[in-house]
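Removed from the display is one protein chain of the complex; every other protein chain stays in position.
Note that the chains take the letters A and B in the order they are written out, and that residue 1 is the start of every chain.
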Amino acid sequence: MYWKYVIKRVINGIIIYIILIFIFSALFNMQMEQTVRAMIDEKVKGEVMAQSTSGKWTPEQLMHWSKDRKTYYYELYNLNKPVFERIVSRTVDTLLFRYGKSTIIKSSFGERDVVKIIFETVPRTLLLFGTAAIIDVLLGTLIGIKKAQKPGKPFDKGTSIATMVVYGMPSWWLGMLMIMFFVYIVKVFPSGGMHSTPPPTGFMYHLDTLWHLTLPVLTLVIIGFWGRAFLIRNIVLGVLQDDYIMSARARGIPERKVLFGHALRTAAPPIITMALLSLLVSVSGGILFESIFSWSGMGNLYWISVEQSDIPVLMGDLSFTTGLYICGLVILALIYGFLDPRIKVSGKA
Amino acid sequence: MVAERARENKRVLEVKNLKLHYLTSQGAVKAVDDISFCLNRGETLGIVGESGCGKTTTAVALMMMPSPPGKIVGGQIIIEGKDIVPMTETQIRKQIRWEKISMVFQGAMNCLTPVYTIGKQMMETLREHREMAKEEAIARIEKYLAYVGLSRDVLKRYPHELSGGMKQRIVIAMALFLEPKIILCDEPTTALDVVVQAQIINLLKDLKQQLDLSFIFITHDLATEAEVSDRLMVMYGGKIAEIGTNEQIYGKQGPMHPYTQRLLKATPLLHEKVEELAFIPGRPPDLLNPPKGCKFHDRCNVVMDRCKEEEPDLREVEPDHFVSCWRCRES
Partner (left out) sequence: MKLKDLKVSISEFWQEFRKVKSGLVGLAIFGFFLALLIFEPVLAPFSETNTRWRDISYWDDNPQSAYPIWVNFFSAKKYAESTLLENPEVKEEVFGTNRMVTYTFEYDYQYDIAPADLILKVEGSGVAMMDLTFTRPDGESVLLASSNLNMAEGGVNRISVDKGSKTEAYEFLGYFESRDNLRKFQRSSIKPAAILFAKAQENMLIEPEALKGKYTMQAALLLQRPSDIVRDVKLVIPGRVFGLLGTDAFKRDLFSGVLAGIKWALLIGLLTAVVSVMVGVIYGVISAYLGGWKDSLMQRIFEIFNSIPLLPVLIVMSAIFKPSIWNLILIMCIFYWTGSVKTVRSMGLQIKEETFIEATRALGASNFRIIFKHIIPLIIPYSFASMALFIPGAIVYEASISLLGLGDATIVTWGQILRDAYTGGAVINGLWWWVIPPGLMIAIMGMSFAFIGFALDKILHPKLRTR
């Protein structure tokens, strides 16, 4: 029953992913090809250089030969086929994770494989945003429930105001302020990056990472957790007004169990949905935030690839981020279905 | 004196001058305003009235669970000789609720938590009140499921998988299995279809006999009430209009309070020709600013001048028959 639901959602996600990659490939086809063309030109120039120094050929022959080489390469990279075919083949390549080689950027091991470059950065992004998200949700749940218990009272109102105050605050700006204050004025935290240079070994390595992690996570939590608490409060409040809550209380179930058992459990699907959704959004939108903290995650990589016009890495990162985002949406739907027995048992959405 | 004492011992519940008001920013809504009644052992007391007359609020008050901004602002609720109104929440939760008095809810639709299985909810309730080994608990649960005619399969299910009738039975079983003295039934059959209704009513009657229980049965359906109740209490505008035995109200003599009379008249009989549907014109009173005098006076067809000024109190006009009406006092 539930499996039907799972399969439907997964296939849906895959189809959307394919369509999006196709659109991206079409949109950025020109850019990608510019890079390839430039690369080919350079290559051929190099070859011509090599040939001309040997002194065997006349200038006309060299020109002819360079044209031939260009045609050869164009064929190799499919540049001579009609536009549509090129887009399709690029789509296929991207879907199969054949991202090619980067133009400038190298991985920390000096490799140029785009796939490797990207995959390196993924765990770092997840470390940063994942940690922040977990703390966010935990704190938000505690505070949100407290708010829902005494709605309309000062605690509730006060925290709601805090929510609205940070609603429009860019996380990267707060990051800038935090860095300015805690790194340069009151020198407590490091200015960025994941590790000190040179990174310490053993246990200290992890402590060092933690030290670097603190300021960005703190920034994220300060901004994020109010919204979390507010949403949780609304969800829990809605649930608390349902009849089965009164019924549970009437049966003599202690308030703690009613709140954290019956109410929270029922509210869990929308809460987790919302938490995951915000995690997704922050991961995919974390480009500026990571850059400010020089945190070499996916977002930072994305920005660097834009600055350096390293199109293969850019496309790869974009595709990967989109894929991750869609994955997240699918997993979200699956978790919701799992937690809500009404869906789990009937298999319907 | 002795008769009085004997009568008192038969009472499982006594309510004296109970007041439950909702304290809103615009003032106090007097949902239940100074009512007094009692429940005898082994009997079913029915509470009837229109929507908003205070029946459900009374039940909620008896469970000491007024929803904010509601508050019990006066009166006594005496169960087994002890007044529970001044008790603390913890005391009530541990000793009174579900132990001495339990509730079968209105609209079993939504009173079971959707994310827990039936079994879990029943176990949780049982073990909250009794120290029991798991096997013992299951045995007790199954015993009561059997009483209501359900098998143990139902324990593995989630509420949304069950029909309305099944859910109602489960709720009844849960209300019974701690063997409390008083069971409140708040419109237990309202949301069900007629066939299931009949089943549930028969079930309740059987159970009352078998287990020697005392019920308070709240409904707005007079026909059901007639089937089930031994005594009847009619509420209007947060007050009691009339209390009497089944015979006194439904019998040949008929009720005495004008409101009750018209209520009965408004129910068309199956075997009588109905030319026109009788109804009571007007609307129930505003409980925030109730009218002076008798709450019913603006809709009463035999209203007197005194009714508009003074509020009548509940007076015994025959043995076990109480009415609060000036006109009834005359005769």
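Quick note on the criterion: contacts are C-beta pairs under 8 Å (C-beta built on N, C-alpha and C of every residue); 3 or more make two chains touch, one makes a residue touch a chain.
Model, not experiment: these values are computed from the prediction.
Q: Omitted chain: which shown chains does it touch?
A: Looking at the entire complex, the absent chain's contacts are A.
Q: With respect to the chain omitted from the figure, which of A:71, A:108 or A:241 is a touching residue?
A: Only one of A:71, A:108 or A:241 touches the chain omitted from view, namely A:241.
Q: Going by the contact rule already stated, which one of A:6, A:20, A:126 or A:335 would touch the omitted chain in the full complex?
A: Checking the options A:6, A:20, A:126 or A:335, the one contacting the hidden chain is A:20.
Q: Among A:63, A:83, A:161 or A:188, choose the residue that contacts the chain missing from this document, as touch is defined above.
A: A:161
Q: Can you say which of A:287, A:313 or A:339 touches the chain missing from this structure?
A: Candidates A:287, A:313 or A:339; residue touching the omitted chain: A:287.
Q: Considering the whole complex, not just the chains shown, which residues of chain A touch the missing one?
A: Those residues of chain A that touch the unshown chain are 12-13, 16-17, 19-20, 28, 31, 151-152, 156, 160-161, 163-170, 172-174, 176-177, 179-180, 184-185, 234, 237-238, 241, 281, 284-285, 287-288, 291-292, 302-303, 306, 314, 317-318, 321-322, 325-326, 329.
The rule we apply is simple: only the chains that are shown with their structure count from here on.
Q: Using CA atom averages as chain centres, what separation in Å is found between chain A and chain B?
A: Centre separation, chain A to chain B: 58 Å.
Q: For chain A, which residues count as touching chain B in their complex?
A: Against chain B, chain A makes touches at 242-254, 257, 261-262, 265-266, 268, 339-342, 345.
Q: Okay, in this complex, where on chain B does chain A touch?
A: 63, 65, 67, 93-94, 97-99, 102-103, 105, 107, 109-116, 124-125, 128-129, 158, 160-161, 174
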